[in-house]
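With one protein chain held back, the other chains of the complex are shown just where they sit.
Labels run A and B following the written order; every chain starts at residue 1.
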Amino acid sequence: MSGDIFLLLVQDGLTTGAIYLLLAVGLLLVFSVTRVIFIPQGDFVAYGTLSFAALLANRVPGTLWLLDGLALLSALISLRHARLVGWRGFALRLGPPAALTAASLLLLRFWPAPLPLGIVAVGIVAALGPLVYRFAFAPISRSPLLALLIVAMAVHYVLIGLGLIFFGPEAASTPAFTDASVGFAGEQISGQSLCVYAAAAVLVAALRWAFGRTLYGRALRAAASNALGAKLVGIDEGTTGRLAFLLAAALGGFAGILIGAVTPIGYDTGFILGLKGFVAAIIGGLASYPLAAAGALVVGIAESFADFWASAYRDVIVFTLIIPVLVWLSLRRPGVEDG
Amino acid sequence: MSARKLLPPLLAVIALAIPYLVPAYALTLLAYVGMAALVALGLVLLTGIAGQTSFGQAAFVGIAAYTSAYLAKVQGVSPFLGLPAGLLGTGVVAWLLGLITSRLSGHYLALASVAWGISFPYLFATIGPLGGFNGMADIPTLSAFGHRLTDPHAWLYLIWAVLLASVWLARNLLDGRRGRAIRALAGGRTMADSLGIDTARLSRTVFVLAALAAGLSGWLFAHYQLFINPSPFSLDAGIEYLFMVIVGGVAWLWGAVVGAGVVVVLRDQLNDLLPRLIGQPGNYETIVFAIVVIVVLQRAPAGLWPMLRRLASPAPPARPGVAVALPHRGAPAGSAPALELSGVTRRFGGLVAASGIGFAVYPGEIVALIGPNGAGKTTVFNLISGALAPDEGRIQVFGADVAGLPARDVARRGVARTFQHVRLLPERSVLENIALGAHERGRSGLLAALLRLDRAEERRLLAEAARQAARVGLAARLMEPAGSLPLGQQRIVEIARALAADPRLLLLDEPAAGLRLQEKAQLAVLLQGLRAEGMAVLLVEHDMDFVMNLADRVVVMDFGQTIAEGLPAVVQSDEAVLEAYLGGIE
Partner (left out) sequence: MRDGVLLAVEGLRAGYGAVEVLHGVDLAVAEREIVAIVGPNGAGKSTLMAAVMGLIPRRGGSVRFAGERASGRTEALVGAGLVLVPETRALFADMPVQDNLDLGAFARWRAGGRGFGRDLDRVFSLFPRLAERRRQLAGTLSGGERQMLALGRALMGRPRLLLLDEPSLGLAPRIVRDIFHVLAELRREGLAILLVEQNARAALQLSDHACVLEMGEVVLAGPSAALAGNARVRETYLGSQQRSENAVG
């Protein structure tokens, strides 16, 4: 293998790795706060790409109607405890979907540029996150982890089924941020790759700040650290769950817009992408953000090399990575459950 | 003859007539229900009963299907030889995977199953002789004595005969000592390990059995459908099998059949309907299944079968009869201590939970380990019973070093324990819970259990359990679910379970907690009786009256160290003990 190809593969690997990193962060966040193994994360990626592509094609994406429908349903159900929810609650439930609907329709008519449409697309996907939590996971938040995992799997099937209805079977791409490329140490690095690195770095830095400094961010970490302790200082399980899902879905949607420019995304491509983010999160022991980030880059590079050498077995190779990690994780936790 | 007695033969006649009463397309549908139910049956065993979730069962269906199809079509081997070959292939792959999965806990196993669920279909599609994505067509059907099996009625009988036979085998397996041990796997392994059960091996066995059920289905599938490709063995298919089990009732063998029926029939109906409604082709029925699964898990996590079963009002299980007693372990020879600790230390991170602990317990002696909450008593218990390994020091049981040995090996030397936080199978009867303790006193093999040849031994085990129940005063509540007893009584069930293991050294963690005064007195009488028989007893207990009246010697711990040891009366007036226990605030 020549040095050029090697560097090209590394660059490719780092680009997809940076995207897996965003997914891994979302998965880790959701798992640590709600114990949900968030299989549908990948479907949010696909929703991100496909919603963006639909908007660019001057179509209202079906995900927007899904959002409106679920939000309305949630508001209707909450009418039963109207006193508890209050005006603020209703505004919170209906405000964002209404704003996103209005923004989509107005933008499509008056300003159909990629940047605002991209923001709306990520917004739609992000707003779906808390609703998925509310309908699928909140009612069984105290169930065993495996029940949550099976529900997560079921949600994935609902989302890809709806994805097929909304977007049809064809894959779609999104425009690159830039066609430029930069010379670096005698090699050409594509501007899109640099954009992906930068976006991932900015997001990670923003999340670090939010988790370290803001009280809501610290409340999320607290809920992940000790669920009982969080409850006892008044951190409401529903709020942290919705917040975690909001962030994870937003990360997924944004990853969708990034990856749409690298590779075409269909309604059912997301699952495999999500699983790769998952492999990264597992390499991080489902607990450590830095390790998961490193894991994501490893997965990206491993995939890029596997694709070069044995492309038919690419995914097999990537998924097999998790088995030794799973064994190590199981062995590391000795079987004593009594204190 | 009563109506109740007439019912089974009547149902059997109706069942046999069904293939000739239904339209032709229903024959196909029922055949697919039967084959799916086989896979689901294995999954009930694995997931609902042994507590190991797998999304990858379809891969095992595929291994057997491809093996037998390849042998029959390419090599010209009879499908009847393809069956053992297919099962062997499936079994070997499952056993190898099981080497890994039996070490994985809970959701890690489920995630690993995603990995192999994705990988195997890739392999089927990329191994040349298997036909790639197009798969293999014109697979020979079954034939015997020159007669080719093509009649759909005959196929239906065959498939359902295989299914019902498998249900029968699975029922036999569950209705015995191995079945109890399999159920014990679901709630964490600590308890089963403490009874000497080889949990890693058992969970591997269950894993292989579930894979074999899937393999059986794959063999039928290949020779029934006569063409195969990778898609029915994909991860999606594996997840659909899991959905069947969830809908039907994950903990019930018949739940597999009900779930397979619901999903297969519903898929058949929705397959036509939904694309017409939506206006474009696609497998939209999975949306419906997925929503059904979500609703079932939210509203009725036990699934459909328990509801159906309630309508049928099943007969209560029979109480055990009399049987020849099980053989006893001989009394230990000589006057060696039953248990001897010296310099035992265990750290958790920076915290020293036990530091330089040393004491001995002799046969026919009750030693109490006392100390304030958090003093490290339970850690010492876990070190002795093998649930934890010490960092330093020696632990000897009847003269043999056991420090660092797994709990199973310690248990097999005649050590039985109870737990501070009760570990029972709450849904199962008191009798079954106690019989679990006698698991290692049974000898019957897996095959004998599957074929119900273990009945004589099973009667002896249950009779022994009933005897221990009577001994601890639980005879009246033998058939009640253990979880319905008050917590204090659940501790007594644990003592009976420990006694059923025929131990020589008994470790009791707070046996008197939650007992009424009179029940405590009964417990004291029981322990005195055991002492008189030569049993060595080490107990952790908070109730000072109970301890001081019962124990021969007392070991006092505080902050991970022994601060006093001796006769109850002496320890009671020890300054350090009084400070640890009774220190006032002034």
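Everything below uses one rule, namely that contacts are C-beta pairs under 8 Å (C-beta built on N, C-alpha and C of every residue); 3 or more make two chains touch, one makes a residue touch a chain.
Computed from a predicted model, the values in this text were never measured in an experiment.
Considering the complete complex, the chain that is not shown touches A, B.
Touch with the chain that is not drawn comes from one residue among B:F80, B:W95, B:Y157 or B:F559, which is B:F559. Listed residues B:S313, B:S335 or B:S573: the one in touch with the omitted chain is B:S573. Of the listed residues B:E240, B:E510 or B:E565, the one in contact with the hidden chain in the full complex is B:E510. The set of chain A residues touching the chain not shown comprises 215, 218-219, 221-222, 225-226, 228-236.
Where chain B meets the omitted chain, the residues involved are 350, 372-375, 426, 481, 483-488, 490, 510, 513-514, 516, 542-545, 559, 572-573, 578-586.
FYI, only the chains that are shown with their structure count from here on.
In whole angstrom, the spacing between the mean C-alpha positions of chain A and chain B is 36. Residue ranges on chain A touching chain B, taken from their complex, read 37, 136, 139-140, 143, 145-147, 149-151, 153-158, 160-162, 164-165, 168-169, 275, 278, 282, 312-313, 315-316, 319-320, 322-323, 326-327, 329-331, 333-339. Interface residues of chain B facing chain A in the complex, by the touch rule stated above, are 53, 55, 100, 103-112, 114-115, 118-119, 122-123, 126, 188-190, 193, 239, 242-243, 246, 278, 280, 282-284, 286-287, 289-291, 293-294, 297-298, 301, 378, 382, 387-388, 419-421.
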